[in-house]
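Inspection log for the structure reproduced underneath, given as structure tokens.
Here we show just some of the chains, and they stay where they sit in the whole.
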Amino acid sequence: MNQIEIGRGKRGRRAYSFDDIAVVPSRRTRDPEEVSVSWQIDAYHFDLPVIAAPMDSVMSPESAIAFGKLGGLPVLDLEGLWTRYDDPTFLLAEIASLDPSAATARLQQIYAEPIKPELITERLRAVREAGVTVAGALSPQRTQEFWQNVVDAGCDLFVIRGTTVSAEHVSSRAEPLNLKRFIYELDVPVIVGGVSSYTAALHLMRTGAAGVLVGFGGGAAHTTRLTLGIHAPMASAIADVAAARRDYMDESGGRYVHVIADGGMGRSGEIVKAIACGADAVMLGAALARATDAPGRGYHWGSEAHHALLPRGERVEVGALAPLEEILLGPGRMADGTTNLMGALRRAMATTGYSDLKEFQRVEVVVAPYQPG
Amino acid sequence: MNQIEIGRGKRGRRAYSFDDIAVVPSRRTRDPEEVSVSWQIDAYHFDLPVIAAPMDSVMSPESAIAFGKLGGLPVLDLEGLWTRYDDPTFLLAEIASLDPSAATARLQQIYAEPIKPELITERLRAVREAGVTVAGALSPQRTQEFWQNVVDAGCDLFVIRGTTVSAEHVSSRAEPLNLKRFIYELDVPVIVGGVSSYTAALHLMRTGAAGVLVGFGGGAAHTTRLTLGIHAPMASAIADVAAARRDYMDESGGRYVHVIADGGMGRSGEIVKAIACGADAVMLGAALARATDAPGRGYHWGSEAHHALLPRGERVEVGALAPLEEILLGPGRMADGTTNLMGALRRAMATTGYSDLKEFQRVEVVVAPYQPG
């Protein structure tokens, strides 16, 4: 690896964000109609390689059903408004109308309401009964408390998602979650993250996870670089974790762990780049929160925005641009990468001559940072 | 080639845009009056190394005649308004008056009108009768459908232009265009593109093309980097294709295929840089759409702006600055690289001591990215 000397006492790698790179055409082209963007993880097949992020601005039980029917994998946030309140509709309306200066404080209040285990059951059941493949998400801190409720309610995939999740969490106060044993004993496949380095990903893969989420607070609503000084540029992070997938497959005698890019993909071009760097699928937040039928009503926020002591994100206005179906499948009405996300992915693959996602991970990219103006 | 590690699982080259480079003076200077910018392709000689892009905002039959008389090569878009409508004048006026939010949708409607083969004949004849060397352009998708009309109407050069064109298009739905056979059987020289890599260019050259267009949606009206994640920085693309020209000349025992930069040259400085990187001529869109007598009436758009499902460009306002003649030949009235494009090219060549375009391809350049502010 390309180590740079920052000063005599410190070295570091150059890391690349999506903005730093671009896909380049090659010598072959193909008809967009002959491109497949389907994706399979464990026993589950999806027409689209898209997971909806477990965030209250993106997923409600209702929008989860709609999203699943369009071909993606919805993930319910089991620590969000829908498991804290019987009917959070009026709160979603209130959040969308908050003055920016008051938003953080009010979010902290609203999310102070305790989680109700019976609502976990109810929300998951509602989506399952609609015939949609569904996943539920908990944070690593809450997994031990609520996982039984999740399993009892029944879900197809289980997601453990934090800003960063490691296979080795050190705590003297409580017995930390033993991921390896937990995953071994659980019947449903587990997707876990965020993770952003080769070594951390390899350790997570060894716990038996079916997929890992790559990212660290790179989304539109995060401010982790400003507040924590931590930043994992996505192009490099995905490429590192994809290498861990390859090495782990060799080490394990053939287990393929899915690499799911999570964060920083607000436009279709970034979804293309994520897969070009090695992702199998993408988890989208802001890109889906822009739907007119999204629960966020034109706004988007993550759980770090309502942290009681150290908020590391903000409620951001993303607009309500088009119905979810148009955002995913078109027809596009804007030329800015916000609608027909999957049409753009197909077109990018066709233009460079690829016919499926796995092959497209090998497409040529260049380093070409944006120049202002 | 200079491969950079993006992450453990992915490498890519550093690629350069026009903004990243600049021409530098050398030890010799010359009188601008003694500089030639003339260009010859096949049997056709041009006083100026400029091709007008086949776009409705740039070329109408009338402006094509004017452009040809000034010394350049006009290219008619045979899939544009002039082959869909008997008299599209009122539509051009309407497009220029559209509200930005409604422009994409209305363009999609206007261009849904079918192409009329008899209008292809009529438009080409009108320009030929004016005594001007003329080219007609079709997209690769439409070439098989309409090429016979083009040949029957008679044109001097034939242009096949898409955002990316390859010698190996894969399709199971229809017999793809066999470029090599097509070009072999056609009597008129063919210019084909866009292409942006060494290998793809070499393959295109082997089809027998007289010239290749270098570019991939880099123009003022494109948003392909945002929507598709695809970007081919022009300085690197031209330098790569120029190397393919050299290697193909060797391989073919002396066939010289012209390298024509297409896109991203909105100012005279960028025309200079395109030739410095190895281009023989330039195809201009926005730079010519700024003419007061251009059909776009101060606006500019490409065919990707009215794609029915996935628009990848926008109608942009470029202003109506000066008559076409002033834009090409001066005298300059502005100091921003928008007028007297050819005077600027001559001056740049004289200042660095070169007397013709072919020599000027060897001028020294530096990498010196713009700094903001």
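Think of it as A and B in the order they're written, each chain with its own count starting at 1.
To be clear about the criterion, a contact is a pair of C-beta atoms (placed from the backbone, for glycine too) under 8 Å apart; a residue touches a chain by one contact, two chains touch by 3 or more.
None of these values were measured; they are calculated from a predicted model.
Within the whole complex of this structure, the shared sequence is present as 4 copies, and 2 of these are drawn in position.
Rule of thumb we're sticking to: only the chains that are shown with their structure count from here on.
If you lay the C-alpha trace of chain A over that of chain B, the rotation comes to 90 degrees, to the nearest 5. Chain centres here are Cα means. That of chain A falls 40 Å from that of chain B. By the touch criterion stated above, chain B contacts chain A in their complex at residues 4-10, 12-17, 19-20, 104-105, 163-173, 195-197, 199-200, 203, 216, 223, 225-233, 236, 304-305, 307-314, 369-370, 372.
Put simply, chain A touches chain B in their complex at residues 1-2, 14-16, 18, 21-31, 33-34, 198, 235-246, 267-273, 276-278, 330-337, 340, 343-344, 347-348, 351-353, 355, 364-368, 371-373.
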